[in-house]
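Some chains have been omitted; the remaining ones sit where they do in the full complex.
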Amino acid sequence: MDNTVVRNIHRADAAVLARLEKLGVATVHEAQGRAGLMQPYMRPVWRGARIAGSAVTALIHPGDNWMIHVAVEVLKPGDVLVVACSSENTDGAFGDLLATSLKAHGAKGAVLDVGCRDAQEITQMQFPLWSRAISAKGTVKATLGSVNLPVVCAGLRVCPGDVVVADDDGVVVVPRADAASVAQAGEERENKEAAARVKLAAGALGIDLYDMRKALAEKGLKYVDGPLD
Amino acid sequence: MDNTVVRNIHRADAAVLARLEKLGVATVHEAQGRAGLMQPYMRPVWRGARIAGSAVTALIHPGDNWMIHVAVEVLKPGDVLVVACSSENTDGAFGDLLATSLKAHGAKGAVLDVGCRDAQEITQMQFPLWSRAISAKGTVKATLGSVNLPVVCAGLRVCPGDVVVADDDGVVVVPRADAASVAQAGEERENKEAAARVKLAAGALGIDLYDMRKALAEKGLKYVDGPLD
Amino acid sequence: MDNTVVRNIHRADAAVLARLEKLGVATVHEAQGRAGLMQPYMRPVWRGARIAGSAVTALIHPGDNWMIHVAVEVLKPGDVLVVACSSENTDGAFGDLLATSLKAHGAKGAVLDVGCRDAQEITQMQFPLWSRAISAKGTVKATLGSVNLPVVCAGLRVCPGDVVVADDDGVVVVPRADAASVAQAGEERENKEAAARVKLAAGALGIDLYDMRKALAEKGLKYVDGPLD
Amino acid sequence: MDNTVVRNIHRADAAVLARLEKLGVATVHEAQGRAGLMQPYMRPVWRGARIAGSAVTALIHPGDNWMIHVAVEVLKPGDVLVVACSSENTDGAFGDLLATSLKAHGAKGAVLDVGCRDAQEITQMQFPLWSRAISAKGTVKATLGSVNLPVVCAGLRVCPGDVVVADDDGVVVVPRADAASVAQAGEERENKEAAARVKLAAGALGIDLYDMRKALAEKGLKYVDGPLD
């Protein structure tokens, strides 16, 4: 299956995507059992975006962005491009022309385990983009990779059609089959958190709200009055 | 003293805290003899805040934020929560619910030698927060640590009640006993710098203003006219 | 040539500098054959600046900013100060007083392979500044270095009078002798990219626009219809 | 499938494992199309081992080694334990007691995306071990993970029963279904390399041996006589 492009993939339901986008990364990550996060070096190029979409995956090689160009053809509106690399690399494999092209095809954003460039233009376009680095270093188009095969991006396995949710907290991925149940669990968690937020804002203590005092005492937590100095 | 919470600590004088807050990190650091800085990986989650407050310290373990919940109970208005960890870790031990709770109890901000999450919400709340990373990675509540014992945070020893000053330049800590004298020294430095700033803005050279020419010559600095190419 | 200050250097033509500034880092880097970039850890202290100017170079030592003060005297309006260090160091060798002084002498900005401080003040001044770190750590004035000798800054050789172009994508350096031809090549590239941008925005595929299909097939790229799951 | 232990897995053929072990990491990686390598931070605790075995996988959490203890029960002679972690962590989750236990059950070695400790004892035992760090930091047994589900370890997806080959060059993983064909391809490559080695040792030039002169010329490589200085 090397050097292969898979044209068609299954995608998640648009309504479920909208629900996951609203929940955001931290809630979705908790809702699927504290799983599915990319490593925290994956950061937004500009702050404030929040997206969810189906993953179109590409595997490239260090200093070579050829397969990103290939991937654009199989993108559909609402997709998120996820670019992995065969070794650690920060070269600027993605710039404002690719952002323009992705935008024209309706992509919601991109997640790059390499560098991006044209950061000012991409910020002005408000194209949602996450990357491991910003670097103007140019790339060649010499070595094949793959499109829409499973990849590992920022320490996380991503399959084509998985749901990618990204915001300022990073990037979380939900297997397509779990998307609806994770959305459901996330909304329940959100509701509980909304209630907790009101109580905490009014001064309630978390150790009371979450009923931790007994467990703390059983583990042996000691309180002393102090001050000790 | 393991697994201990100290309820009461001595705190710095509010008037002195206000003076140190106004001076900011770089000036306070110089004023206490170029000492007391956390390592520069400790960065603000959003840019533009400047705070000073008394340290309430917590020691947590990697992937576990239990003691942060415990610490909230002993916080008083004006305090800054300082969270250390027993080994290097970037998990998101602090999010918008904890920020809401700290704000409700009057905390001025928090400094985390781990990760934080809900960066968008915390930025919107304008809750002052410094951390070593932004990560949505969730944490458990399984292992005890301590509250209000001395800790090492980002390479710096912090005792409960020490003054924490933080802004875009990072975080500096002043022992409580030294706070007044450091504020005094900082204000004197600030006055000198204000005078220097006026002269430099008018085009004066630092090597004249600070009278460096003789020392440079004695050390052997040579001037050649050039150009050499 | 140790411990030497070269007073006069050749500088690039102002009109050429203006053309390179307009092109920006990514285009200039491509236009000179994908060469001349500093490593991507060199980042702007605040986002949004774009400058080009002639390099005035300084070599300092870790924890010591003496030669930056010396360098100010030989700066001319339009120059960019480039500070290298004899070993890796993040101490805050440059703050708002030096920024004030550089601004007073007409410097367009500075590039530091060490840390800077007073980030809030420098952001308010909108003084263009790139550095490897932000750190309040103060420095001494004890060891000589050089001004206007060639240096290596962030992995790149910089000679005095070279053209420094910097924006949110990082920093690229063009040898003075090549400045006009690189500007020319960059403008041609920009024109081509402008045409491509219009087509891509209209939905054209890069693999058609850049005529890649044949090369991809020759290298052995396979397409399968999918979905595979 | 969270918090699950899979008792039985398919394993690779012992004869094929022996062939892959003999080939070593670099050859196996090339033989499967330059794929399957862990990131280079995964290093041997002591130099000189070379192993191949079937992967038994474990997922642990930062600062918690509970599931390693659980994994021992399902290990069989010839297996290699592969330990992944839910976030970046260097705590010493594996020491000489676990090494003793793994050895007693016939494990060929272990690969840890966390830290190990008792490095001197493990070196004396000559137990083959790769890890991201050496750290004496102790761990707790508080949070469940999984055994024998697919994991991502050092940037690489590993499924239970995959072939793990490790030596001083790092760690490469071969899907069980591909093991025989990769061994075959590796041996062919080895034979070719042996022939090349003899010629190179006799002074042949690689650009002749691999017939590169024409391609270099077509790409535009220029030769000048020099010296240029």
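Note that the chains are named A, B, C and D in the order they appear, and that numbering of residues resets to 1 at the start of each chain.
By our rule, a residue touches a chain if its C-beta (ideal position, glycine included) is under 8 Å from a C-beta of that chain, and two chains touch if they have at least 3 such contacts.
Since the model is a prediction, treat every value here as computed from it, not as a measurement.
Because every chain is the same sequence, the assembly can be counted simply: 4 are drawn, and the full complex in the file has 6 copies.
Just so it is clear, only the chains that are shown with their structure count from here on.
By residue number, more than half of the contact pairs of A-C reappear in one of the listed pairs A-B, B-D or A-D, namely A-B.
When chain A is laid over chain B using CA atoms, the rotation angle comes to 120 degrees (nearest 5).
In a homomeric contact, the two copies may use the same or different surfaces; for chain B and chain C, under half of the interface residue numbers are shared, pointing to different surfaces. One inter-chain figure worth recording: chain B and chain C are separated by 30 Å, centre to centre, where each centre is the mean of the chain's CA atoms.
Per-chain CA centroids place chain C at a distance of 40 Å from chain D. If you average the CA atoms of chain A and of chain D, the two centres end up 28 Å from each other.
Of all residues in chain B, those that touch two or more other chains are 90, 135, 137.
With chains as nodes and touching pairs as edges, the resulting graph is of another kind, matching none of line, ring, star or complete. Going by the touch rule set out above, the chain pairs that meet are A-B, A-C, A-D, B-C, B-D. Interface of chain B with chain C (complex): residues 24-26, 29-30, 34, 37, 40, 43, 47-48, 50, 167-170, 172, 193, 196-197, 200-207, 210, 212, 215-216, 219-229. Partner chain B is touched in their complex by these residues of chain C: 3-10, 66, 69-70, 72-73, 90, 92, 95-98, 100-101, 103-105, 115, 117-120, 123, 133-138, 141, 144, 148, 159-161.
Chain D contributes residues 61-64, 86-91, 135, 137, 140, 142-143 to its touches with chain B in the complex.
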